[in-house]
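For this depiction, one protein chain was excluded, whereas all remaining protein chains were kept in their positions.
After this line comes chain A, so read on.
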Amino acid sequence: MQFREGQVRIPSGCAISGIMNRKGNLFSGNDIIKSIALMHDRSNGLGGGFAAYGIYPEYADFYAIHMFYESGACRETTETFLNEHFEIEIGGKIPTRKVASVTNAPIIWRYFVQPKPDRLLQSGLEVDEYVAQCVMRINSEYSGAFVVSSGKNMGAFKGVGYPEDMGEFYKLDTYKGYLWTAHGRFPTNTPGWWGGAHPFTLLDWSIVHNGEISSYDANRRYLEMFGYKCSLQTDTEAITYIFDLLLRKHNLPLDVVVTAMAAPFWSAIERMEPEKRELVKSIRTVFGPLLVNGPFSIILGSRKGFVALNDRIKLRALVAAEKGDYVYVASEESAIREVCPQPDKVWAVAGGEPVIAMLEGVDQL
């Protein structure tokens, strides 16, 4: 019997890559596919995926809900839920190509939606929170249905296979975005579930992640007090929710969020200026349960840009580079040089020090 994410905890090692144009210029998925494909050996064919921002300019104001369904029947029941809660502007199959190595694909649909005004009013929630809660309800209550992504003008494309095969399968060469992230997965178990691949997303947030965090259960149990349901039992899901809680719900600045997740050591805090010291000490005191401990490198994508982050003692590889308006991050330098042979600047990202790339004119994610 094969277990899925959500039934069992499956740690995995991985490759990650991200490319962004700071001016918001659009470019096709070819580069990100080439970059992640170079790190073929860092994944084992059991999961690959991409997040793309800026790909749906014609529906930029709608929530783009990407769905996996295991059967036509569960599509129907889930669509009943979607119809009850949203005005669906348009819905349909996500176009795919036949790829020899990609088998057992679920039914893959997408919908461009807005919350039903009366339901939204009734709920008394902010619109993003309304959508987030609907997503969590589908994932936890609708068996056979899984929300792949739910942000505006963005989408996640993922599945079981090598990432380059997924790129071909989803025809990512035909999409154009200003920010792409990618993930190749090396799970230490043998799941065959498409929903378990990365990126993991919620609203505009997408996470690709390499690592296995040892603080998982401490993080999860804290998050659950704030209404999150960690139904997949994956690190990536927990990390996404940490960002969502701190950035969106608590509305904290990004540097505070990074300090909470990859906190400086007390020995370094002792050496800070008194005001800074008090701030960092307070962050560690209050958000200690959200410290992400153990090896990780992640890229958090959002509509406004991305942040790439290593754990505080750098137990995972992460390299960054710049060339003109382009910013690159990847698990290996070669994966950057594959698509940008002569970067203006390339550096190994230090533990706990974020690489922040934002669209021009934006100062917070």
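Quick notes on this structure:
Just so it is clear, a contact is a pair of C-beta atoms (placed from the backbone, for glycine too) under 8 Å apart; a residue touches a chain by one contact, two chains touch by 3 or more; residues count from 1.
Simple rule for what comes next: contacts and distances are computed from a predicted model.
A chain of this complex does not appear here, and its UniProt-recorded name among "Metal-dependent hydrolase", "Na(+)/H(+) antiporter subunit A", "glutamate synthase (NADPH)" or "ATP-binding cassette domain-containing protein" is "glutamate synthase (NADPH)". Considering the full assembly, A:S214 is the residue among A:N44, A:S214 or A:S231 that touches the omitted chain.
Here one chain is not drawn; of A:G24, A:G91, A:G144 or A:P289, the residue touching it is A:P289. Residues 9, 11-13, 188, 211-218, 221-222, 224-226, 246, 250, 252-253, 255-256, 263, 265-267, 275, 278-279, 282-289, 291, 293-295, 312-313, 315 are the ones on chain A that touch the missing chain.
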